[in-house]
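Quick one: the structure is below, questions incoming.
Note that one protein chain of the assembly has been removed; the remaining protein chains are unaltered in position.
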Amino acid sequence: MSQTTANPAVDPSERKRSWLQAAWATAVVAGVFSVVLAAAMVVDALRSQAEDMRTADRLAELKVALRDRPMDEGLKARIRALDVELRRSFFRRSQATDTGRWLLLAGVAVFLISLKSAMALRRKLPMPKAETPVPGLVGRLARTSRWAVAAVGVVLALAAAALVVTASSILGRPERGEKAATYPSDEELAKNWPRFRGPGGLGISAYANVPTSWNGKTGDGILWKTAVPLGAPSSPIAWGDRIFLTGSSKKLLEVYCFDAATGQLLWQQAASGIPGSPAERPRTMEGVEWAPSTPATDGARVYAIFSTGDVIAHDFSGTRVWARNLGTPENSYGHASSLAMWRNLLIIQYDQATADDKKSKLIALDAATGRTVWETKRDTPQTWATPIVAKVSHLQLAHSGHVRIEDATPGDQIIACGDPFLCGYDAASGKELWRAECLGGEIAPSPVYANGVAYTANAGSYATAVRTDGSGDVTKTHVLWKAEDGLPDICSPLANGELVWALTAGGLLTCYDAKTGKRLWEKDFEVNCSSSPSLVGDKVLVTSEKGVTFFVAASRELKELGKAELGEGCRTSPAFLDGRIVIRGEKHLFCIGKK
Amino acid sequence: MKHSRFQIPDSRLAGILAACLLAAAGCSEEKGSGLGKDFSYDLTELRKVEPHLIGYDEAGTISVPLKEVRGLAVDAKDRVFVAGDDVVAVFDREGKREAEIKAGSASRCLAVAADGTLYVGMKDHVEAYSLKGDRKVVWESLGEKALITSIVVGEGGVFVADAGNRVVVRYDLAGKQLGLIGRKDEARDIPGFVVPSPHLDLAVGRDGLLWVVNPGRHKLQAFTADGDLEASWGKASAGIEGFSGCCNPTDIAVLPDGRFVTAEKGIPRVKVYSAEGVFECVVAAPDRFGKDAVGLDLAVDSLGRVLVLDPQAKKVRVFVRRKRMDG
Amino acid sequence: MPEDRKPIPRREFLRVGVRGVALAAVVGGTGYLATRSREARYVWQLDPSKCTQCGKCATNCVLKPSAVKCVHAFAMCGYCELCTGYFEPEPNALTTAAENQLCPVAALKRTFVEDPYFEYEVDEPLCIGCGKCVEGCRSFGNGSLFLQVRHDRCLNCNECAIAAACPANAFSRVPATQGYLYRPGYSPATRKEG
Partner (left out) sequence: MRARSFILVALLIAACGAALAAEPVPPPEFTDTQHQVPGEQYPQPSAAAIQYLDVAVLFVALCLATFLALRLRSRNAVFALMVACLVYFGFWRKGCVCPIGAIQNVTLALADPHYAIPLAVLAFFALPLVFTLFFGRSFCAAVCPLGAIQDAVVIRPVGVPRWLEGGLRVLAYAYLGGAVIFAATAPVFLICRYDPFVGFFRLSGSLGMLLFGGGLLVVGLVIGRPYCRFLCPYGVLLGWLSRLSGRRVTITPDQCVRCRLCEDACPFGAIRKPVEPPTPAERAAGRRRLAWLLGLLPLLVVVGFVAGGALGTPFAKLHPEVVQAERVRAEELGEVVGTTDASDAFYESGQPVDERYAEARRLRSRFALGGRLFGAWMGLVVGGMLIHLTLRRRRDDYEADRGACIACGRCYDYCPVELTRRKKQAEVSSAKNPSAKQ
């Protein structure tokens, strides 16, 4: 602190004043010094930091550049120069800040000391004013204090409330009190073709009035024909005036929406930028690519799954609602199971790898958000079949005691093929209800269901009928019959409650009695088929890979009813609408019907 | 004045709350040190592989129900042998579990002779077993520095790679030591093996020569049974055609037509080189394995399938040649 | 204290009583905890096997440069010519030139021992603990380079600022007597016969 030598002659008040001035001066100087220094340090820190950051990135870029031009001496020289510059500035700065801090500390100290002494010098004896006793003052003070306490308490409470409101957790705590999910009624579903093989996945059309003759070459009986941007063996689905498809290439995974009336492509959306989606496409079978799975819709959104494990939902206008990756499926031909739906749940049969890998599971996602609602492990190796939804009636369930009263329609079951079990799951909870050991080998055909009985057939095992009202392992108790003729390897069977049909890839169509499993008749079309047979009114439709559709009577004895040509190869299953058939060829999407 | 007095504490409170939130947000959101590119190590680019370079498909996997798996071998009948824990698990060519042979101690590597004798490498010695699983003989130890990482059976006898002593030991089938191969020796201009990490792999080429990885020099070197250096190839590069990092490849195998299969760590990838050492194609890209996959032991069966031991997944991954390269 | 004439005895008595209780509580509690505290002192340390080299150690320490530095366990080192902890993933040449070096602050020293071996040493005053070399060494080599809190620098804050930011929960309080944690498969005992 600056001193003023005080000579005794000066009277104390004089001396005091000079001291005071000195103190003030020092305080001002020190204060200004500190402020300026602090500001300078902050500015310098920010500036040089940003600068170094830039230099560092430049250095990194140069190093990358050097990889392409390894011989470029000039480049090397620049790198070295930059490198040195960087490190110099790094150390210069750290040293500068270090000294700066101590200086600042000293400055502030001096400032405080001088200021305090100034205050001390200025202090005068207090001169309290005359006290006028105010009655009840203490009481009033106490009251205000109480209110102050209460106020602060309230403020804290509000702050806490704010915290509670702002903080949310997405850790799967049981979602209680969520608004009731909306889903289409059975009638709506029946009117449309919402998934692979139509309502319930049974391959049965609600309409009998479908055309029986057309010719893709001449174009008669063809309402419209539209080229599909990317091919894939996934089948079309339809809802109202919309038709949905998927396609894939090495680069793209796409969902398409067509106008059912005109066939015009309304929108196409790529499934890209999905977190967790594998950098490199998993291997798939040739020709199948990455979109073998048929999409599904609930009239509000359309859902698609690809062999990458990507699941994506769009609304009907084509805007993405949600998308997630389920983890790349370990499947040597590529995941091919199509999507199923029950109420607001999107059901995914996600069978992978080998049984002892314990990776296979049945997953139900909330269709609105994509969150997992339930997940059930399946001890099966990879399969390519699609689950079906069976409306098992009250009565049948009553026997097995599965009726859960609080459920609106109890006992809706999801039935899925596996190796070696055919399993029934409670659709609401995913709990496995029953299993029957009746399958084996590589399982592509999906099950079908009629009147409380599930039918399945697969090459390498049997055609089997299993009652769905069992619980636990029902292999011994609920298997109605087994048969071994004409077992399919790709195409799914077909059942109407009285008869069951199975179609081999070689084009052999076998008809069984649904009650006994007795073979009633068989017909070898001598064509390759990968499209599953369908039942329309009293006709069974079989479409060959060449695109020829054969009509057979759905009766106990074989009656052929002619055929029709698409004029283009076909590996997909048709969708049946009121008076129309929508079917996907190798390159085009056809709508067959009367003009 | 009064008013401002009121403000201070509340703003302080707000400050605390804000700080809490910031802290909570801060520690979850930001990524890295924030020091810039130059301060972080990034291999993601180098881990990518051009899809068209991939010439193999993973046809399937064999899950090995062991706690730790270390060695892989395939016999003439294409049976798959996996050394792990203190056993040798045997699978048929389809991957069905056939047998489990109990070994004396932790088994690290193994080889099967034509006569069906199973040579199992422990840390410092070799044990011979019959396929029934009964132990025939225990060879003498190579000392406490020894770390046996690979065994092969060739015309010249049984060759045992000792990473600890950085040498290959040649035995006859009975376990009599016949000589050392690969010791540093200017006279025979043998540079000696550089083995920074516990990986020193062997393979017998179709030419009958003994091929030894010299990981520290990023080379494969061929020796005659009596230890003359015949051939050598390989170059260090993070690029697809070379061997990446400090010490690669870690494992090799020879295809029926004499071409080489190599496995690397750091950038875990399996590749095929021609008999002359020219890069041909990729069997498995890094994304097939975990980030820290190491010790991908290799074997090749009579069908030319490439078997890769994935110690992290505890699986044998079976790769088959693609029909179309671009698939 | 003239302030309360009549109530003195009662209130004072009460006060003394409560004071006794409080004293008993404080001393008792302290004593109880004292019996439990074996360690003279705890220090912060990070577990290399949990560490993911995110780089936060370099920036979150209250010290600049950080108290966390790279340590080299020579006995684990392969003495590689192409050290991935020292060189860029694709070095232009195996020289000490800046363009080949991985370390942004050139804190790793490389010295030739004999063909083909090189020794690498951390120049601690330079190291800022960014863990770049650690990642390089770990992904290809033996992980002989690893990050550790250097206790000669660490202020041993009551709550470690790095621990609060560590994404891998690798930090923990360890007894000062065993103040360092090593890579699995390595203990400094093995370095004695170096």
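Read from first to last, the chains carry the letters A, B and C; within each, the first residue is number 1.
Just so it is clear, a contact is a pair of C-beta atoms (placed from the backbone, for glycine too) under 8 Å apart; a residue touches a chain by one contact, two chains touch by 3 or more.
This one's a predicted model, so the numbers in the text were calculated from it and none came from an experiment.
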item: Visible chains in contact with the missing one; value: A, B, C
item: Selected residue (touches chain absent from view) among A:13, A:132, A:166 or A:317; value: A:166
item: From B:82, B:195 or B:210, residue that would touch the chain that is not displayed; value: B:195
item: Touch residues of subunit B, complete complex, unshown partner; value: 1-2, 5-6, 8-9, 12-13, 15-16, 19-24, 27-32, 44, 47, 68, 145, 147, 163-164, 166, 184, 194-198, 286-287, 289-295, 311-314
item: Where the missing chain touches subunit C, by residue; value: 1-4, 15-16, 18-19, 22-23, 26-27, 29-30, 33-34, 36-43, 49-50, 52, 54, 56, 62-64, 71-79, 113-115, 117, 119, 142-144, 150-152, 154-159, 161, 164, 166-169, 173, 176, 179-180, 183-186, 188, 191-192, 194
item: For subunit A, the residues touching the chain missing from this view; value: 101-102, 105, 112, 115-116, 119, 125-126, 128, 131, 133, 136, 138-139, 141-142, 144-153, 156-157, 160, 163-164, 166-173, 273-279, 322-325, 327-328, 369-371
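The criterion applied here is as follows: only the chains that are shown with their structure count from here on.
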item: Chain pair with more C-beta contacts, B-C versus A-C; value: B-C
item: Centroid spacing, where centroids are CA-atom means, of subunit A and subunit B in whole angstrom; value: 36
item: Averaged-CA centre spacing for the pair subunit C and subunit A, given as whole angstrom; value: 41
item: Where subunit B and subunit C are represented by their mean Cα positions, the distance between them in whole Å; value: 33
item: Contacts with two or more other chains, residues of subunit B listed in rising order; value: 35, 38-39
item: Shared-contact residues (touching 2 or more other chains) in subunit C; value: 90, 104
item: Contact footprint of subunit A on subunit C as seen in their complex; value: 64-65, 88, 90, 92, 97-99, 101, 104-106
item: Residues on subunit B engaged by subunit C in the complex (per definition of touch); value: 23, 26-27, 31-35, 38-41, 43, 46, 191, 194-197, 216-218, 236-239, 244-248, 265-266, 291-292
item: Touching residues on subunit B, where the partner in the complex is subunit A; value: 10, 13-14, 17, 20-21, 35-39, 48-49, 51, 57-61, 63, 65, 285, 287, 323-324, 327
